[in-house]
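For this depiction, one protein chain was excluded, whereas all remaining protein chains were kept in their positions.
Letters are used for the chains, namely A and B, taken in the order the chains are written, and counting of residues starts over at 1 for each.
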Amino acid sequence: MSAGTDTRTGMRPATPTSALSGRGRWRVWLGHNDAFVILVGFALLASVISPAFLTPHNLGNLLTQSALLGLLAIAQFLVVVSGGFDLSVAAVMAFSSLVFAHFIGLGFVPAALLAILAGGTCGLFSGLVITKGRVQPLIATLAMMGIARGLALSVSEKSILVNDPTVAALRGFSLGILSTPTLVWFFVLTIAVAWLALTRQALHLYAIGGNEVTARLAGVAVNRIKLGVYVASGLLSGLTGVVMVMRSSSGVPLGGMGWELDTIASIVIGGVNLFGGEGRLMRAMAGVLIYQMIANVMNLSGLDPFYQDIVRAGVIVAAVGLSIFRNRKAGRRVIQGRSA
Amino acid sequence: MTSNMATADSGIDWRKLLAENAIIPALLVFIVLAGIATGGRFLSPSNLTIILFQSSVLGVLVLGQTLVMLVAGIDLSIAAVAILAAVIMGAGGSERQIMMNFSGILPYLGFLPAILIAIAGAALAGLINGLVVVKLRIPAFIATLAMSLALSGLAMLATGGSPVHYPDPFYESFGQTKFLGLPMPIYMFLALSLGLGLYLSRSKLSVQLYATGGNPRAAALSGIPVSRITILAYTASGLLGGIAGFLFLARTGSVAPHSGGNLLLETIAAVVIGGVSLAGGKGNVLNAFAGTLLLVGLSNLMNILLISPHLQDAVSGIIIVVAIMANTRLQDAPAGQ
Partner (left out) sequence: MRTIVKTFPGVQALRGVDFDLMPGEIHCLIGENGAGKSTLMRVLTGAQRPDSGEIEISGETFSGLNPALSQKLGVGMIYQEADLVPALSARDNIFLGHERVEAGMILKKKEMRREVERIFGQLNLNFPPSTIVRDLAPAQRQLVQIAKSLSRNIRILVLDEPTAALTDSEIGYLFDLLNELKSRGIGMVYVSHRLDEIMAIADRVTVLRDGSHVATQRIGDVTKGSLIAAMVGRNIDAEARSTSSKADKVVLSVRGLTVKGQFEDVGFDLYQGEVLGLAGLIGAGRSEVLECLFGVTQPDAGSISVEGKAVKVNSPIEAILLGFGLVPEERRESGLVLGRSVAENITFPVLDRFSRFTFLSRGKLVEVASRLVSQLSIKTPSLGQSVRTLSGGNQQKVVIGKWLAAGTRILLLDEPTRGIDINAKFELYQLVRDLTAKGMSVIMASSEMPELLALSDRILVMSEGRLVAELDAAMTDQVEIMHHAVAGARREGEAA
């Protein structure tokens, strides 16, 4: 991360990376890919400790377990890159799982569409409140969290069991080690990666998160993009609700309690800048897997689930603290670079 | 309390006054409308007592949240603090309860020690929040939400996840004891609100608190110990959370580790309805108090009208949003900046 320091000697400094020594270049590379390295290290360590870890079956399980968090983390990723937060993702997921369970009588596809639409509506509401109402994303989505959770509980206080042949079939289905939730996750991930790489809107998303004023002055339709990102987050959360039903065969009003923080923590582990403008989706997904593996290890070690909450809280604060520390270091460099 | 340093020589700015205290007329209008909608039932003395009684826990939490918001922070752990405190007081203070729990790790502490430990622990949680926010510069919402997660875990651990049904009988009797027709928790709630309101109107700390929230840089450059004030606000918030836990136990006579579900959101709703600015440095206890009454009154009204309690959560979410938008508009319009 110390790329800028030794570049100002000549008149036209060469590009920072190529000017660096081999060791420096390695450090830059590591800085950009630490999440992958940690992930591989984790996997190696786990397979040494337990030979069962690297079996296809176990890897499939890990992916399935990560799928819901992973889908929500994609939603959170988009919002955080735009410079906001969405604390409602998990509650919206729970709400739409109930909408799906409630309307399953209409058939699988209509019910799923309704559930996704319900999520999208929640996102639209948050987005309008943030862009038109000028309410901080944090509060607007916190309110949405309450609204969605309340709506979910008023549909049903208890989980609704879903008895539908399509759901049952999808639940049993798998492609090699890839279960249905994993497949949906990968499918959405592919679309999101392509969208992020190819489209103008994605570029604008990063620009808004990086420097909203500059983006606005350059003619970027800031409010439209922001609104779009909250709608997308809502739709994705809605889809995740449907996937949750495929996994557990029921709509769960209290499903995903506390996951809003888990999504933030895992993408931050995956190198996303908490204050917007920076982050790569694949790396964020590595963060999700790391986070899920920590949870797995805690489970396997038989730690009391209530202790796990405390450990989780510690991991979240540590991850965010580290990201802020890193960010501050980078920020300081920029300021130094500017001063006379 | 907002600008009462000296009497204004030239006419009072009524629009500004209204913009900053819009909650008061709103509350009055609401009371009248609710009275009409329920054919007077809402206004009966017994119902008003119920509203105050129900406000007691929320109202004390609101005091803590107000302090934190005045320094431009937010405390998302305050409900978890209250619940953990209630669990410690309820379970740790009752031999009978401890004997009923097989999987909890909390030992019998004794009645008074349990209260002291609970309150001290609550303040400690607040202190840690403050330190993490100020020293590690972690955004308040992350730090306090993580604290909330950890405390909920602790509450579960304490009792092994089971509810506390048999706290010391003192709590229930305290909750039922009436003085001049009103239960004791109401007096505690009113006394704390009044005390904090008065304290904030005439203490050095309040001037420092508002300055810290209003413009931390200018405050620091004027010699105000900004970090200390901020940490203090979080600590006080934790402490008030602990007291709210006591009132919770007194009001309901039992507590479960997951009882705090809606409490957090309601706290923020009440504070925000009361016009306390999320940006810091704006708002006061009286308005936050009125916000609490409005929110609880609304929920009471919905109960009378037989609306589902879960829908009420959704309603408080919507109210938060509407209140903030209205406040933004109101405060933008007259000032022109």
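By our rule, a contact is a pair of C-beta atoms (placed from the backbone, for glycine too) under 8 Å apart; a residue touches a chain by one contact, two chains touch by 3 or more.
Just so you know, these numbers come straight off a predicted model, no measurement behind them.
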(request) Determine which one of A:Ser50, A:Asn163, A:Thr190 or A:Thr214 touches the chain that has been left out. (result) A:Thr214
(request) Looking beyond the chains shown, say which of B:Ala220, B:Leu311 or B:Leu330 touches the absent one. (result) B:Ala220
(request) Just name the one of B:Leu205, B:Leu311 or B:Met325 that touches the chain not displayed here. (result) B:Leu205
(request) For chain B, enumerate the residues touching the unshown chain of the complex. (result) 3-10, 202-208, 210-211, 214-215, 217-225, 281-282, 335, 337
(request) Quickly run down the residues of chain A that touch the omitted chain. (result) 3-4, 7-8, 11-17, 198-201, 203-204, 206-207, 209-211, 214-215, 217-220, 273, 277-278, 330, 333-334, 336-340
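Methods note: only the chains that are shown with their structure count from here on.
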(request) Would you kindly tell me how far, in whole Å, the mean C-alpha position of chain B lies from that of chain A? (result) 31
(message) Per the contact definition, I'd like the list of chain A residues that touch chain B in the complex.
(response) 85, 129, 133-136, 138-140, 142-154, 157, 258, 261, 264, 274, 304-310, 312-314, 316-317, 320-321, 324, 328
(request) Flag every residue of chain B that touches chain A in the complex, lowest number first. (result) 74, 132, 136-139, 141-143, 145-147, 149-150, 152-154, 156-157, 161, 262, 265, 268-269, 272, 278, 308, 310-318, 320-321, 324-325, 328
